[in-house]
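Note that one protein chain is taken out, while the other chains of the complex remain in position.
On to chain A.
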Amino acid sequence: MAPFMLNDEDDERNGSVERALIGAAAVAATAGLAYLVARTLGGGGGDKAPISDAPPSALRRGYKPSDALVSRTVTIARPARELYDFWRRFENLAGFMDNVKSVETLDDKRSRWTIAAPGGTEIQFVSRITEDQPGRVIAWESEEDAPVRNSGRVEFLDAAPGRGTMVRATVDYDPPFGTLGRGVAKLLQREPNVQARRDLRRFKQLMETGEITSSASPSGRRSEEPTRQYL
C-alpha cells in the first residue's frame, strides 16, 4: 500500500497519485505553487508607497506591486536549514505540489519542470535559479521560451525562538498568450492563491508529521474508493 495519498481532485492524475514521499525520490516536479507565471517580484503595479510592514502580497490594490503576485506564509516547527534542504532538492516538490508531475535537475542552476495541465495534458519548461542562499532563500525564473513565464522565491525566516521557521513562498506570473486569467487557469486548474495555500499546507504536514494528511475513508457513496481523498 502506498504510504501517502495526495489530495487530488483530478481524475487523470489520481491513478498515479500514490507516491512515496518521504526521503526518497519521487520524480522531480514543478511547483504548483511555482507554477504561477512570472515577472520579477516587486515589478509593476502599484503607484502608492505603503508604510505597512506587511509582505507585498498582503497589500491592497494600488499598493500591491503586481496583481499577478501570489504569496503565502506558513510556520513550520522545523529548522530553516532542514526545510531549505528539502525544498532545494526540487525533485521533492512533486510530493506536495498538486499539479507538479516531476522536476528533473539538469545542472546546478537549471531544472526541467513537468506540470499537469487540464485534460490530461502536460506542460514543460526549464527553470533557472536566480538566487540561492543556503538555509535562507531560493529564487527561480523560467527560461525565455516557457509557455507561461513565471518567477518565484521561497524564503525561510526564523520564527520566534522555539517556534521553527516561517516559510514564505511568492510567485509572480506572466500571462502566456492573451489574458492573464486564462493562462493562469490553464496552468493551475485552480485559483492561484488556493493552490499556494494547499501546497504549503501539504509541505507543513510532510515536514512536521512525516506524512501528508488524508481523510480517505469509506462512505456510502458507491463511486468512491476508501483510499482516495475526494474533497
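Keep this in mind: a contact is a pair of C-beta atoms (placed from the backbone, for glycine too) under 8 Å apart; a residue touches a chain by one contact, two chains touch by 3 or more; residues count from 1.
As a convention for this text, contacts and distances are computed from a predicted model.
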Record-based protein name (UniProt) of the chain missing from this complex, from "P-loop NTPase", "Glutathione-dependent formaldehyde dehydrogenase", "Ferritin" or "Sarcosine oxidase subunit alpha": "Glutathione-dependent formaldehyde dehydrogenase"
Chain not shown, touching residues in chain A: 1, 3-5, 7, 9, 75, 77, 163-164, 194, 197-199, 201-202, 204-205, 208-221, 224-227, 229-231
